[in-house]
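One chain of protein is taken out of this complex; the other chains stay put.
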Amino acid sequence: MPIKTVLTAEIENVSILDAEGRFDEKLGKGLIPDADLVKLYGHMCTCRHLDEVAFKLQRSGRMGTYPQNMGQEAASLGAAYALNNDDWLVTCYRENCGLFWRGVPMESILLHWMGDERGNAMPRQHHATPIAVPIGTQMLHATGLAWAAKYRGEKRIACTFFGDGATSEGDFHEAMNFAANLDIPVVFCCQNNGWAISVPGHIQCSAPTVAQRALAYGMDTIQCDGNDLFAVVHCFRKAIKQARSTGRPFFIEAVTYRLGDHTTADDARRYRDQAEVDAWRARDPILRLRKYMAKRGLWSDAKEQELQAKVEVEVAATVERAEGITSPNRVDFFDHMYAEIPADLALQRDTMQTHGIGQDPSQIEGAVIELPAKEGH
Amino acid sequence: MPIKTVLTAEIENVSILDAEGRFDEKLGKGLIPDADLVKLYGHMCTCRHLDEVAFKLQRSGRMGTYPQNMGQEAASLGAAYALNNDDWLVTCYRENCGLFWRGVPMESILLHWMGDERGNAMPRQHHATPIAVPIGTQMLHATGLAWAAKYRGEKRIACTFFGDGATSEGDFHEAMNFAANLDIPVVFCCQNNGWAISVPGHIQCSAPTVAQRALAYGMDTIQCDGNDLFAVVHCFRKAIKQARSTGRPFFIEAVTYRLGDHTTADDARRYRDQAEVDAWRARDPILRLRKYMAKRGLWSDAKEQELQAKVEVEVAATVERAEGITSPNRVDFFDHMYAEIPADLALQRDTMQTHGIGQDPSQIEGAVIELPAKEGH
Amino acid sequence: MANLTLVQAINLALIQEMERDDRVLLLGQDVGANGGVFRVTEGLHKRFGGKRVVDSPLAESGIIGTAIGLAMAGLRPIPEIQFDGFLGPAYDQICSHAARMRTRTRGAFTVPLTIRVPVGGGIHAPELHSESPESIYIHTPGLKVVMPSSPYDAKGLLISAIRDPDPVIFFEPKRIYRAFREEVPEDEYTLPLGKARTVCEGEEMTVVSWGASVVQCMQAIERSGRGIELIDLRTLYPFDMDAVETSVKKTGRCVIVHEAPKTCGFGAEIAARIMERCFLHLEAPVQRVAGFDTIMPYYKLELDYMPDADRIARAIEETAAY
Partner (left out) sequence: MANLTLVQAINLALIQEMERDDRVLLLGQDVGANGGVFRVTEGLHKRFGGKRVVDSPLAESGIIGTAIGLAMAGLRPIPEIQFDGFLGPAYDQICSHAARMRTRTRGAFTVPLTIRVPVGGGIHAPELHSESPESIYIHTPGLKVVMPSSPYDAKGLLISAIRDPDPVIFFEPKRIYRAFREEVPEDEYTLPLGKARTVCEGEEMTVVSWGASVVQCMQAIERSGRGIELIDLRTLYPFDMDAVETSVKKTGRCVIVHEAPKTCGFGAEIAARIMERCFLHLEAPVQRVAGFDTIMPYYKLELDYMPDADRIARAIEETAAY
């Protein structure tokens, strides 16, 4: 046989609760207990509201650039729900919902975008790493974290999130390849929201699916409707189970959409059609779940009102905590550079000067320096 | 259908003249005219002999570290044979055979490994780039070169070679992804020789094939017996035709083996079994072709002797040219830094000093400096 | 003449060079329909089309690596790296390839590309959006490094960079992208790479700086009321040491100002060179007002990190008192 087939591969797409409200009983039944569903729904609503408030904070100058999560709540939430609390959760910046479910305080995220590193001081018990701003770099850390667990014989795995744009970076490839070849239990989840700022998905991946990225590594892979919490939970359960039992990685493509601008610094009208956005609004993961819950008798307008009132209070309190924090100590940015501050750096800190005379005024033998007054002050 | 198949893929392996001497007439007939075959065979023998001589040059201190090509002659030769002479050929360091076919002077390669940049001064007409020492970095250049051809509306494509180890680098991924998504006609060829120095293939790619790396990009891909010149030519013809007509890239995995040490600085006995090497010796591309030609009546012991004699003369002349070159001018390494040398660099060159007084001895007002004698000289 | 911001001056330079030379093309993240995240390439996609203004995959090494190939083939690519902090993934292609190609091939291949990068802090951006890595690239032989401090200079220097036969990193100080306007000739013009600009003359002291810090220096100098000569280097490699030398030989005192961390920053090189060349003329040790040797903090503290007019003014007074 001069030509023989040496590989065949197939990729599946999972959808359980679709945008039209159809629910697949076979896969969906018992997947998420009703009580949990109500909680998960409430959680998504909180997250959505925080998003809206954050947007306004930025617009009114009370926060820096902020990337809205709107429309993408289901993927990270489904993951966090399916994972153990001590599995590592290594995210990008559109996974607020999952991080909050894990227990990361909401004000951490606000503080981060308010330009305050204290927002990144994640308590170890959350097993979550701070928001990753440089695209595509955190997946390697996830691989290392999971490797450490394996090294120590722990059952912990890692789950990492990233966008479709991130899959173009070399580090994405290296993380996937390390995990696959060294047998490291990482669940890689791409939130394919169709855009990387203004660059459309096919410039990042012109293949029919992002899920097939994983075929390069012989890694198991699946695609799901990322706006369908049920499908997300289904796929994560499968991936997590396999990762935990075999130590092998798994790839999940969650197909979703960024309903808002890329960040508050962006104006998406410059590059995408409103019709596209509108079509996706109809596939909103929150909307979909509410309809389903209502149909199932789990939800009502009254409950919704009650929830929204609660959410508003909660988010307002979060904003208050974030804004109420004392100003950072300006030596903070010196004091955490090293476990022990080198003498030269301590001198910079203590004098707040880099120039030699400023650091050692004895060089000018007591000359009294008066700074000229500032213009117009 | 809550679970539906969104992708199916298949990878084929091509073998025409196998190690046992079986020849597939259907695919092989007329693929390479007999006259060419004899030339190609002779060319491989020259390359093999140069390899042996280079090894000895290194051992006798007349050359630096050298990576033998032994056993991998067929892949790059088949490519160079199938490509047009003005298609870009962007290689690593185990593609001597293809480069020589293209017309790159053999002494260029020797000079490179003799620590002389003049070995890299490739005349533009060869459309070949110099040996790439940093692994996995040249494929991006190939993509850029092919992109430039497309930009200009030329029919030229690029073909780039790299090892299995190289496919672990992030730059490999980025090159593949750029070519696939921006429709750039590059033929990517991985010489999968099973090892990256001492690291076995499965640490670079634990998937069943390296060819499936391309599935990540929706790129067409094929695997072939890289020691089978016919299979190589078959696959390259197919890849080149498609790249030239559609502008899309193509991936070829040429399965081969590094019969020698990684380089002259390596001792492969430390990490691999002789049995493995012996098994591959039997699959030597040169041996295989000779047997086939003999069977077909195209070759004889007399012809072989004649060829070997010719090859020895040719290689000896090459070595003479490489060793006979004048010593490089030591200002060379200044003079080619920029199109026009910056004044400060010219000063470094003209004084061969970096220290200020050495560059401007007028600072010591004519003091006569005598260097103390060297110890023991 | 038009009264332009730095962003507009660069945009104009790009348009004119693209009109003039069809070997020039742009590539990068969001440079197309979006016109770049800072709108520097605004309108270019519409004007020149998707062939010459290319939205690339999100991969900095890929952007530079393919641009190297484009340049080796004789085109004049202008890749954009979206922010200073994302030069990191492209470091290897820049330093191990673009910078080396000419000399390693003894001139057979060259890499005439111009890498545009917004640089520096002061705009309340997220992390890794406010870095000043120029010293890394000045230390890398084979590159040229440019950083304008005004719209007029930006246009003239960018055109020179694009026409330069060697790889140039063109740093655009984002803090002053729109901070002020300046008269910029509409006709094309070039400014030579490697020549400093004397912003103001003086006999008492020399201040050397580049990029957005030049503006802070001007404020401090004005406040000081002293006769200070301010030299804006404009090109950081090759740099105009002659201008610095002449000035310091005249003034005997020098303050260098830059945003990058002090240690191994480019200020160290200038200071060391001044000592080499002006030793007997120095009346005070050269002082460096620079970023601290810390990571650029998130924006709540960024102004504490960056050298400001206060710190510069202090260094000036103290140097004068030495």
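To keep things simple, chains are lettered A, B and C as they appear, and every chain counts its residues starting from 1.
The rule we apply is simple: a residue touches a chain if its C-beta (ideal position, glycine included) is under 8 Å from a C-beta of that chain, and two chains touch if they have at least 3 such contacts.
A quick note: this is a predicted structure, and the numbers were derived from the prediction, not measured.
A.B. asks: What chains on display are touched by the one that is not shown?
C.D. replies: A, B, C
A.B. asks: Among the options B:L37, B:M122, B:A166 or B:L182, which residue touches the chain absent from this view?
C.D. replies: B:A166
A.B. asks: Quick one: which of B:D183, B:E314 or B:D344 touches the chain that's been left out?
C.D. replies: Reading the full complex, the residue touching the unseen chain is B:D344.
A.B. asks: In the complete complex, the non-displayed chain touches which residues of chain B?
C.D. replies: Residues of chain B in contact with the hidden chain: 64-65, 112-117, 133-136, 165-166, 168-171, 196-199, 203-204, 265-266, 270-271, 327-328, 330, 332-334, 337, 344-345, 348-349, 352-358, 361, 363-364, 367, 369-375.
A.B. asks: Which positions on chain C touch the chain that was left off?
C.D. replies: 61, 85, 88-89, 91-92, 95-96, 99-100, 103-104, 127-128, 135-136, 138-139, 141-142, 237, 260-261, 263-269, 271-272, 275-276, 279, 282, 284-288, 292-295, 298
A.B. asks: If you put the missing chain back, which residues of chain A would it touch?
C.D. replies: Those residues of chain A that touch the unshown chain are 117-118, 120-124, 129-130, 134, 137, 140-149, 151, 158, 170-171, 174-175, 177-178, 181-182, 332-333, 336-339, 342-345, 355-356, 360, 363.
Here is the rule we go by: only the chains that are shown with their structure count from here on.
A.B. asks: Starting from the Cα centroid of chain A, hunt down the chain whose centroid lies farthest away.
C.D. replies: B
A.B. asks: Can you compute the centre-to-centre distance for chain A and chain C, using the mean CA position of each chain? Integer Å is fine.
C.D. replies: Those two chain centres are 34 Å apart.
A.B. asks: Averaged over CA atoms, how far is the centre of chain A from the centre of chain B? Could you give it in whole Å?
C.D. replies: Centre-to-centre distance between chain A and chain B: 42 Å.
A.B. asks: Mark out which residues of chain B touch at least two other chains, giving numbers and ranges.
C.D. replies: If we look for residues of chain B contacting two or more partner chains, we find 170-171, 174, 177, 181-182.
A.B. asks: Identify all positions of chain C at which a residue touches two or more other chains, and write them in rising order.
C.D. replies: 56-57, 59, 61-62, 89
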